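One protein chain is absent from this view; the other protein chains keep their places.
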Amino acid sequence: MFLKNCWYHAGWDFEVTLAHDALVTRRIAGESLVLYRKPNGAVVAMEDRCPHRQAALSLGRKEGDALRCMYHGMKFAPDGKCIEIPGQTRIPEQACAHVYPVVERNNCIWVWMGEREKADPALICSAVPLRDSPWHMLPGKMHVKANYRLEIANLADLSHLAWVHERTLGGSTRYAEVSPKFEITPRGLNTRFWVRSVPVQAAVAHLFPPGAHVDVYFEIQHTVPCNWILHHRVFAPGTAADDCSGGELLFETWTCQYVTPRDEDSIDYYYCWGPRHEQNLPGLSEMLRDTAEAAFIEDKLVLEAQHARIKEKPHYPQISAAFDAGPGRMLWVLDNLLKAEAGESTAHLS
Amino acid sequence: MFLKNCWYHAGWDFEVTLAHDALVTRRIAGESLVLYRKPNGAVVAMEDRCPHRQAALSLGRKEGDALRCMYHGMKFAPDGKCIEIPGQTRIPEQACAHVYPVVERNNCIWVWMGEREKADPALICSAVPLRDSPWHMLPGKMHVKANYRLEIANLADLSHLAWVHERTLGGSTRYAEVSPKFEITPRGLNTRFWVRSVPVQAAVAHLFPPGAHVDVYFEIQHTVPCNWILHHRVFAPGTAADDCSGGELLFETWTCQYVTPRDEDSIDYYYCWGPRHEQNLPGLSEMLRDTAEAAFIEDKLVLEAQHARIKEKPHYPQISAAFDAGPGRMLWVLDNLLKAEAGESTAHLS
Partner (left out) sequence: MFLKNCWYHAGWDFEVTLAHDALVTRRIAGESLVLYRKPNGAVVAMEDRCPHRQAALSLGRKEGDALRCMYHGMKFAPDGKCIEIPGQTRIPEQACAHVYPVVERNNCIWVWMGEREKADPALICSAVPLRDSPWHMLPGKMHVKANYRLEIANLADLSHLAWVHERTLGGSTRYAEVSPKFEITPRGLNTRFWVRSVPVQAAVAHLFPPGAHVDVYFEIQHTVPCNWILHHRVFAPGTAADDCSGGELLFETWTCQYVTPRDEDSIDYYYCWGPRHEQNLPGLSEMLRDTAEAAFIEDKLVLEAQHARIKEKPHYPQISAAFDAGPGRMLWVLDNLLKAEAGESTAHLS
């Protein structure tokens, strides 16, 4: 089950070019889409399905603002309306491809999968862009064969840094002992926590003196479906108050991670990570990007195996633990929104 | 759903040899078959299924006219009757493999999938043979992962030459403007149309002066399940009357195309194409065969994507266009025959 009235990350801006043949396909929340840029650069997101007999429009041809289906030549304006049917002059009103609201913001392409009139750009998560910002972000992308709820649970509980990412992002069981502060928002969950006097994270430990310890502050905005923005600050131990004041800042990064379900069994994972431009030592951004990729492969292995086990026994009882606090809250927010949406469609029907 | 009382193209004659181990498997209309030649050359089409415990007879051994299952040694005569059960003398009457009527004609092997007593060879489509005819035909074969109804719709409407085959068989939107003459037959559809003053088809344009235009006449016999015979004639523009009389013939070919469904999700596509022997310039037949293959790969891409989209949304509404006239008629013929067959089986039951 997917939230429809929701902005989904449909790719990085550079993935959809102005090139003539560039028709990009996506599977988002169970729907097949084709994305292209109009000559003025604006992105169009159309259902990848000709209303005639379901030929794939992504095998078609850009003609100015329009997209021509290259099976029988029907041509669609960027609002989805058919504007040409070869061999006839009459164009039936239903000859219309479905078009999705699109916003391009922070170098991400956001697609709204639900009712057009509810597509409020203010609901797009506030992310750090790839370019033209104080932060030097490098992007990446990965495909994971797991349900997106498993990704939500993964990202809403960083105690797994201690175990899954022992040799990359973690390196200490201290990550499994934190008690985060949660704030439920209308469409997500904010999470903050300190990890005090913890060994430097495994992947960057070689940049510090042997045995170095630090205080780390995590501030996370998590919004539906599963967009996750982390402000990550590393301080000299014992220098920072709980509100970070007075802290000797050693290292500061942002990472933005976007999980877009293709279907019930797989997701696309988009991510970027980076330090301030003025703190970007040669090779540092690349190292962070490579570390992210290594760590997300660790997650991928765990989540794909978990997904396979859940498919084997969908009704297996589960037990709960303290570290489920974050996942529980975030899934509760999602489920409430899903229920509200189901209620509205029922109301429409009655 | 497949028509049972129908001749299906089960392969080219040369695919089934007299060699000792040559047991050819086919999946036709949802059934698994094994084909072999008897010492006298005649082809046998047996269900690829031992009546004992469903071992594959195609892993068996030819012994004279008979086929021995090489799991437990049961031996079947070419009429399917078991003639030996190792270790016992009694042979139960039900020990019988299913055998299908076969006709070898025009270098094609035709198999009847329905009731034996209705297997009338007069129902086989009239095709151009590969050998011993005035035409120099070269054969080919392709597998397409699409339902055969999509192939029917593809072949019954050549407006797609304008779009799918823009760079091979087409090259002009004029193909999308024709109004064919249709004649519904008891088991198919005959279609005739002129395309007047059209640029030479893309794949052969280099053989004509730049910018050359021609008049092209298409005459097609399309029969169930989906056998499609085209007589294709190219005239100097303005020379031929509607009945072709007086025309200055520049180029004349036949092509025979046979679509055999394996199951609901895939088909085997057999085809041949060729000019008259006396017009067969060196390399011409090969070029036509290569052009056909290139064009059928274009179709394959379109139809496989369309099939995938239809699987996603089987009940998606569809809109109709003028160019659906041919597909609509041919599918109407098929559906009537399917209904008649379903009615007969219901009658048998009551």
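We call the chains A and B, going by the order they appear; numbering starts again at 1 in every chain.
Operating definition for what follows: a contact is a pair of C-beta atoms (placed from the backbone, for glycine too) under 8 Å apart; a residue touches a chain by one contact, two chains touch by 3 or more.
Just so we're clear, the structure is a prediction, and the values are computed from it rather than from any experiment.
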> For the chain left off this view, which of B:His52, B:Arg192 or B:Lys300 is in contact with it?
Replying inline: B:His52
> Which listed residue (B:Gly87, B:Pro282 or B:Pro317) would be found touching the missing chain in the intact complex?
Replying inline: B:Gly87
>> So one chain is hidden, and I want to know which residue out of B:Ala29, B:Ala66, B:Ala95 or B:Leu155 touches that hidden chain in the complete assembly.
In response: B:Ala95
>> For review purposes, identify every residue of subunit B that touches the missing chain, sorted by number.
In response: 32, 48-49, 51-56, 58-59, 68-74, 85-88, 92, 94-95
> Of the residues in subunit A, which ones touch the absent chain?
Replying inline: 153, 157, 159-160, 162-164, 166, 173, 176-178, 301-302, 305-306, 308-310, 312-313, 316-323
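In this text, only the chains that are shown with their structure count from here on.
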>> What's the distance between the Cα centroids of subunit A and subunit B, rounded to whole Å?
In response: 48
